[in-house]
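Coming up: chain A.
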Amino acid sequence: MSALLARELALTLRAGGGAMQGLVFFLIVILLVPFGVGPEPGALSRVAPGTIWIAALLSCLVTLDRLFQTDFEDGSLDALALSPLPLEAVTAVKALAHWLTTGLPLTAIAPLLALTLQLPAAAYPWLVAALAVGTPALSFLGAVGAALTLGLRRGGLLTGVLTLPLYIPTLIFGARAVVAAADGQNPVPALALTAALSLAVLATAPFAAARILRIQIR
Partner candidate 1 sequence: MSLWRYANPVEFMRLSGRAMPALWALTAACLGAGLVWGFFFTPDDYRQGATVKIIYLHVPAALMAINAWIMMLVASLIWAVRRHHVSALAARAAAPVGATFTLVALVTGALWGQPMWGTWWAWDPRLTSFLILFVFYLGYMALWEAVEDPEKAADLTAALALVGSVFALLSRYAVLFWNQGLHQGASLSLDAEENVADVFYLPLLLSMAGFVLLFVTLVLLRTRTEIRLRRLRALELRAGRLAEEVA
Partner candidate 2 sequence: MPELGDYAGAVLGAYAASGLLIGLLVAHSVLRAGRVRRALRRAEAKQGRSHV
């Protein structure tokens, strides 16, 4: 399993693997928001939590194609399915690698970008905490969405149509935690719900994704 994780990370991190592109995409989405909303600090700080969360959702989404697509095309996925490692473990490791190269780095740079959006000071630790516990769910749900649209022409758009609605509960709880902290309310309930949802997704999504992959490579 660690060998597979190392392989996934190496493939993503090598030149042209696209690890940076997800982050750059995250940065650009956030850069666009002041142009749409206006530069007033009050308006920006009001939309900052939601903006950062939606940017995180989109960055996860646009990088989903690298989860299974290349392995499906070159036949590695069939090899992985025949390997002694269960396909459920393979999808879990792949989703984990996706999170390590997408969700984790964007969690790390989110406070910096939040600064430009005038997020109130009290909310920073909660922003990092909410993203850290929430973004794994995005990668694991993304594995389900990516598996469903594997091998389709124009599959990328459909991946978004199918995956983004699955992100709604995570978005609601995760953004709520940050908004609550920014408004001086108690962010713990929302954060706890984000974490609970992530744990449930982490436990179940690999099984769903593996089942779907078996349909795809049958």
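Regarding candidate selection, all candidates are chains of the complex that A comes from, given by their letters.
The rule is short, and it goes like this: a residue touches a chain if its C-beta (ideal position, glycine included) is under 8 Å from a C-beta of that chain, and two chains touch if they have at least 3 such contacts; residues count from 1.
These figures come from a predicted structure and were not determined experimentally.
Candidates 1 or 2 all belong to this complex, yet only 1 touches chain A.
The residues of chain A lying in touch with candidate 1 in their complex are 144, 148-149, 152, 154-155, 158, 161-162, 165-166, 168-169, 172-173, 176, 190, 193, 197, 208, 211-212, 215-216, 218.
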